[in-house]
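My structure is below; once you've seen it, I'll send some questions.
Just one protein chain is left out here, and the rest sit where they should.
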Amino acid sequence: MLMSVSGLRLSYGATEVLKGIDLEVDHGETIFVIGPSGSGKSSLLRCCNRLEEPSAGSIVFDGQELLAKGVDLNQIRRRIGMVFQSFNLYPHMTALGNVRLALRRVLKLSRDEADAVAKAQLDRVGLSSYISQYPSQLSGGQQQRVAIARALALEPRIMLFDEPTSALDPELVSEVLGVLSELKLDGMTMVVVSHEMRFARSAADRVVFMADGQIIETGPPEQIFTSPEVARTRDFVAQAAF
Amino acid sequence: MDALLHQFFNIEVMLKAWPIVLRGTGLTILLCLAVIPLGLIGGLLVALASTSHRRMLRLPVVILVDFFRAVPPLALLILISAGLPFAGIRLSPFTAVLLSFFLNNSAYYGEIIRAGIESIGAGQQEAARSTGLNSWQTQCYVILPQALRNVLPDLVSNTIEVVKLTSLASVVAFAELLYAAEMARSVTYNASPLIMAAAIYLVLLWPAVRLASRLEHKL
Partner (left out) sequence: MTRFEAFLDTFFNVAVMQRYLPDIVAGFFVTCGIAVLVVVSGLALGLLLAVLRSYRIGWINFLIIIFVDLLRALPPLVLILILYFGLPNLGLTLSGYVVLWLVLSLVLAAFAEEIFWAGILSVNSGQRLAARSTGLGFLQTMVYVILPQAVRLTIAPLTNRTIAITKNTALGMVIGVGELLNQATTAQSFAGNATPLMMATIAYLILFVPVVYAGRWIETRYAWRRA
């Protein structure tokens, strides 16, 4: 077991966004989280590296309790890669600079070492000829691949994807999904929040359906997409994709 | 602690100084009521001139604005009140203060309003002209209302500066609030009248400062 979430709750003031989530993520597993907007999918992801502060529950990652007091969050976060819907690249740095920053300041690599790692990662996502471009000079798909390289460079144990293709023009979606497929082949553990049902069906080992801050149903993609056990899942799947 | 209270918060001294400080407050408010509208009108003219298409109009105004942005207001005030008499022009302290603040404030208000006008796209101008409005009507009904709204936070915060600026009039013996308080201090050898003046400025300006800060953070 790489990550184990149990009894996770999150509130903003009086509204409870997550109402007791239990989820286990195995080594090398690819989990897709689907569900209507506002169901708490992104919040769940953000709790997994404590960008959001849960109000109750436990998250054990790699044998360590994330929600314990005094854990070295920055050391944990570098082992949990995160990719955002809106890329969140640093606009004042080149593609290389974006990937290099945490290598230099968190891993404390020398400039040469950091450059070498960053270049290798940008090459891995097919951007070796764009390393000195600024984000504004790149297409959305290229920006998202830089963001993936930025996370991969820290050699994370798990990658969290928060709707990585939602902000992209349709013709740019496949280049990002291609990178995800390759990561899966490399054995990367991934949790993906996504609306790409077709891709989820082919790439997921397990699909989690969330609504109203709760997990409604979990199962292999065939089950969720063709014979869901819960009516609510059936409605969503019928409306969403096909 | 007692020394502090005695020196800065001496009720007895404050009561004694109150009539003169009150008179000074009246003059400060009067000065503001004159200086703020004058500066706004001057600033509007400066802004219209510096966004004009006529180079002959634009250039001298831009040079004047840069001049007044670079010269300290106190230096300008002293140049006018102490320099002009040498040329045979004698102004009362009030007139000297009005004139120098008018020049200084017009430049600052002008820069702000100019930025506002430039923030309005050319499309507005074209649309207005296409419906047959002439160039003045376009400015009055279409451009300026939007421009002024866009720079409202800067106008408010500059107006605070204008009110604070009136305290400089004390240097040329115009008997406004700070002059009155400073006189009371030098007679009583006690700083309480100055604290009183500070408190009055706070009462006058704190609401405006809160407003300015709210407007700024909303953007």
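Note that the chains are named A and B in the order they appear, and that numbering of residues resets to 1 at the start of each chain.
The definition used in the following text is that a contact is a pair of C-beta atoms (placed from the backbone, for glycine too) under 8 Å apart; a residue touches a chain by one contact, two chains touch by 3 or more.
Because the structure is a prediction, the values reported are computed rather than measured.
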{"item": "Full-complex contact with the absent chain, from B:Q7, B:Q125 or B:Q146", "value": "B:Q7"}
{"item": "Candidates B:L15, B:L33, B:A75 or B:C140 - the one touching the absent chain", "value": "B:A75"}
{"item": "Of B:Y109, B:F174 or B:Y201, the one touching the omitted chain in the full complex", "value": "B:Y201"}
{"item": "Those residues of chain B which, in the complete complex, touch the missing chain", "value": "3-4, 7-8, 66-67, 69-76, 78-79, 82-84, 86-87, 160-161, 164-168, 170-171, 178, 181-182, 185, 189-191, 194-195, 197-198, 201-202, 205-206, 208-210, 212-213, 216-217, 219"}
{"item": "Those residues of chain A which, in the complete complex, touch the missing chain", "value": "46, 49, 51, 74-78, 80-82, 84, 86, 88-92, 101-102, 105-106, 134, 136-137, 147, 150-151, 154"}
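Just so it is clear, only the chains that are shown with their structure count from here on.
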{"item": "Chain A-chain B separation of Cα centroids, rounded to whole Å", "value": "54"}
